[in-house]
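The complex is shown incomplete by one protein chain, all other protein chains being positioned as in the whole.
For chain A:
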């Protein structure tokens, strides 16, 4: 699947294109398919998200998973500070990242 991602203009937070808006949760990401590059271009012009770009990913039973390690770390947070990730209370939350 083609995922569109970027960083929120105001907070810098990692965000994922949901089909209608942006979410900080990678699980909300949709397959943008052949529209992905056009969405990234359009959203960049809208100036709410910094440098949106298209990545490969897959939808698994556990949720959407970016293909590359860099984007998997972006999806969760720093592997060395689980307390600062999106799921600080879940010690297994990062098991799929590495």
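One rule holds in what follows: a contact is a pair of C-beta atoms (placed from the backbone, for glycine too) under 8 Å apart; a residue touches a chain by one contact, two chains touch by 3 or more; residues count from 1.
We take it that contacts and distances are computed from a predicted model.
Asks: Pick from "Probable glycine dehydrogenase (decarboxylating) subunit 2", "Nitrite/sulfite reductase", "Oxidoreductase" or "C-type cytochrome" the UniProt protein name of the chain that isn't shown here.
Replies: The chain we cannot see is, by its UniProt record, "Nitrite/sulfite reductase".
Asks: Mind listing the chain A residues that contact the chain we can't see here?
Replies: On the chain A side, contact with the omitted chain comes from 7, 9-14, 44, 47, 50-51, 67-70, 73-74, 77-81, 84.
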